[in-house]
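For this depiction, one protein chain was excluded, whereas all remaining protein chains were kept in their positions.
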Amino acid sequence: MTAFVPKFPGWEARVRDSFARQPAMDLIGATLGALAPGAVDIELPFDRRITQQHGYVHGGVVAMVADSAAGYAGFSLVPESATVLTVEYKMNFLAPAEGPLLRARGRALKAGRSLIIVQVDVFNCRGEAASICATMLQTLMVMHGRADAPR
Amino acid sequence: MTAFVPKFPGWEARVRDSFARQPAMDLIGATLGALAPGAVDIELPFDRRITQQHGYVHGGVVAMVADSAAGYAGFSLVPESATVLTVEYKMNFLAPAEGPLLRARGRALKAGRSLIIVQVDVFNCRGEAASICATMLQTLMVMHGRADAPR
Amino acid sequence: MTAFVPKFPGWEARVRDSFARQPAMDLIGATLGALAPGAVDIELPFDRRITQQHGYVHGGVVAMVADSAAGYAGFSLVPESATVLTVEYKMNFLAPAEGPLLRARGRALKAGRSLIIVQVDVFNCRGEAASICATMLQTLMVMHGRADAPR
Partner (left out) sequence: MTAFVPKFPGWEARVRDSFARQPAMDLIGATLGALAPGAVDIELPFDRRITQQHGYVHGGVVAMVADSAAGYAGFSLVPESATVLTVEYKMNFLAPAEGPLLRARGRALKAGRSLIIVQVDVFNCRGEAASICATMLQTLMVMHGRADAPR
């Protein structure tokens, strides 16, 4: 694994502040977990409101937390004057997302000036035990000169 | 485009019934639109609760409706004794999802015995005008002998 | 479908010239077919040398022609002072690639200043009949100020 160096000291506060401004993360009950440059965890407790018709967490909700883990892993690596945009991702569902806690673990593979590539694994966590339930590969575009602010 | 033939007369009622049993679709405010064998639309009105930090609909929410449109396009083509499971998808975000209405249009490309491949386009709709904001390519597995019931 | 406007008159000659400088296309026997701004076909006759162990055209070879069709669909839309780079793609294999002629049809979905998104379908063609055997969704990066020349 490559070690990444953040572009300015306030990267962590900026990630936390941006995450707090996402109503959709609040709606599903997701919170930030461990944070390091290029490495962001997001946690999501099981809740019936976010399930699909078989009683598991909806795949789209799993994608939401994986997408956010990827996005913030990338966001943690850009300069203060830039933000990121999700260009695309691919997601494989490996097992039902049943919790009781889901943890999405985003890790940057490459951080270029224009594009950042991030890999994410999502785990079903029960106490110390964790088993993979989904994996994502995501491309982010770095938007230079754009603040991470509401439109 | 290929025309698809449903496997039993009750396919439409079955799609509607299954959709109604998804709390996550209700949570974000998504509803079923036009329905045909292998072709399903899902509609989502803009709402601040489903936005990300820049004020657009969260990419994960866009993925939820695209994923559901794909899943039900596939589900509309399987026998009464089978259900479907999302194996994986890839999603490209082409423009901000700002609504005021999002429409995800799922269309089966191929329906095999074991796998169904579906293409989905998501549009920002304003009256009669529609412009593409995302596209998805999804693989579904057909689960024979599995009812579409809660666990 | 959107109609695309090329950025300079010599776009077609530039696509043909660049294609001709790809040894790998020559190695597998691929040629350029129909050309329009944002729309490029590549053709590949069946040949035993490009098969896999079951006697069909190797999936990687199918990807090569789809990738090139996508790349040149994008390349046809950039200014004379720019080139393109494949960032990523996803490919679904829908049926065996058996020919006798494979045709990869690349169509741009969106052409931004920095990124171009292209959709490609690959067909088994026999006389007038064509059936889809693969589909690709690709992201290209526009490299401004870079000639399309050998390193």
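Going by the order they are written in, the chains are A, B and C; count residues from 1 in each one.
Rule of thumb we're sticking to: contacts are C-beta pairs under 8 Å (C-beta built on N, C-alpha and C of every residue); 3 or more make two chains touch, one makes a residue touch a chain.
Keep in mind the model is a prediction, meaning the values are calculated, not measured.
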Residue of A:A36, A:L94 or A:M143 in touch with the missing chain, whole complex considered: A:L94
On subunit C, where is the contact patch with the chain that was removed from view? 18-19, 21-25, 27-28, 48-56, 58-61, 63-65, 67-68, 85-93, 148-151
On subunit B, residues whose C-beta touches the chain left out of the figure: 87-88, 90, 114-115, 137, 139, 141
List every residue of subunit A that touches the chain not included in the displayed model. 90, 92, 94-95, 109-110, 117, 119, 132, 135, 137, 139
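One rule holds in what follows: only the chains that are shown with their structure count from here on.
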Copies subunit B and subunit C touch; is their interface built from the same residue numbers (over half shared) or different ones? same
With centres defined as the mean of C-alpha atoms, identify the chain lying farthest from subunit C. A
Could you put a whole-Å number on the gap between the CA centroids of subunit A and subunit C? 32
Between subunit B and subunit C, tell me the centre distance in angstrom, where each centre is the average of that chain's C-alpha atoms. 29
Specify, in ascending order, the residues of subunit B that touch 2 or more different other chains. 90, 92
